[in-house]
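Mind having a look at this structure? Questions to follow.
A single protein chain has been omitted; all remaining protein chains appear in their positions.
For chain A:
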Amino acid sequence: MKPVSAYQDVPGRVRLARFLTRRDFQSQGLFIILAILLIWGSIHVASSNLAESSGKTGFAFLWQKASFELGESLIPYSAGDTYFKAFVVGVLNTLKVAALGIVLSTFIGLIIALGQLSKSVVITRLCRGYVEVVRNIPLLLQLLFWHTFLLRGLPTVRQALSPVDGIYLTNRGLYLVSPVPESSFGIVMAALLVGIILASGLWYWHRKTNAGFRLWPLGLTLTFLPAIIATYVAGAPITWDVPQLTGFNFTGGMTISPEFTAMLLGLSIYTGAFNAEIIRAGILGVSKGQVEAGLSLGLHPGQVMRKIVLPQALRIIIPPISNSYLNLTKESSLGVAIGYPEIVRVANITLAETSQSLECISIIMLIYLILSLITSLILNVMNARSSREER
């Protein structure tokens, strides 16, 4: 006998009618219709007002020539390149400060968190004080402070501090020697690759045959010998570009600008305080029994921290710290206040040149949205991994 189901016996037409009369369906449908109308209405109003007030809309301006300089850039950029390229420069500068800021703020957070949990009262109080002070001062002020501090505190170009030849510290930035690849760079790198492959082969053979010799002296020789020979034959793969004072500024080498340094310091120190609290909470969240078990096994406290507490604390830490990383990325937009050429600065100057404000602002919003989604995607994967290790 067929199982009786009241639902199955009802004809489709009646089921549809029942579905349509359901309260939840009606209210949600209404909500969706209203939302669509609201969005459509705003777009309609905005576009017709824009059409009335200014002739230009759309994103075609991105391919026009931008006539402004941006100061620092990871890719070659100068006035006369397209607005699109300027935006790429801005995104790269945002990524640069955000990526380094995330690493540095995590490091600061870890140190301060461990400091707060230390047995020494002085260290505990100092770290606590750091967290309380830094967390409670607005980030913008901290950025302005670091920027002004670097400009006022460091010497001018002509009185540059130079601890070693080739390193100059001034209020226009830190000038360092930078490597310049020569024509032989490719050959030497290829030789190095050959060396690495040879050494891997040796390692594989050593493991297979259990040959009775020490691996590393021969392995190291095999790794680097081809590269050394190539250098002798083809010449040095890199030369050093040493910054020199020519006219107004140091030229050559590489420069770390005070704007970038202020951004990195400000963002890392500020976010570091939040990260410290997150990490501290994570460590305290690991049950005390785990620590005691580790100690009774004969591990010393450092090992207990590294091998037992931190891996478990990670599970608690990752979700809130991903929020903190997202905040750091978004707060890098404050760089505009001290003239760091990140994405908002590029958008602002483009806006002033083209007056296409809606377009420029929507570009920034889209970029931050994408950056945030990528960051949370990565951290979600990490979170899933660390959770899976739970037993």
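The rule we apply is simple: a residue touches a chain if its C-beta (ideal position, glycine included) is under 8 Å from a C-beta of that chain, and two chains touch if they have at least 3 such contacts; residues count from 1.
Simple rule for what comes next: contacts and distances are computed from a predicted model.
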Name per UniProt, for the chain absent here [options: "Glutamine amidotransferase", "Ring-1,2-phenylacetyl-CoA epoxidase subunit PaaC", "FtsW/RodA/SpoVE family cell cycle protein" or "Transporter substrate-binding domain-containing protein"]: "Transporter substrate-binding domain-containing protein"
Selected residue (touches chain absent from view) among A:Ile111, A:Leu126, A:Ile256 or A:Leu351: A:Leu351
Which of A:Lys96, A:Arg172 or A:Arg280 contacts the chain that the document leaves out: A:Arg172
Touching the absent chain when the full complex is considered, from A:Ala99, A:Leu126 or A:Val157: A:Val157
Where the unshown chain meets chain A, residue by residue: 26, 29-30, 33-34, 37-38, 40-42, 44-45, 48-49, 52-56, 67-71, 78-80, 148, 151-152, 156-157, 171-172, 246-249, 251, 258, 336-339, 341, 345, 348-349, 351-353, 355, 357
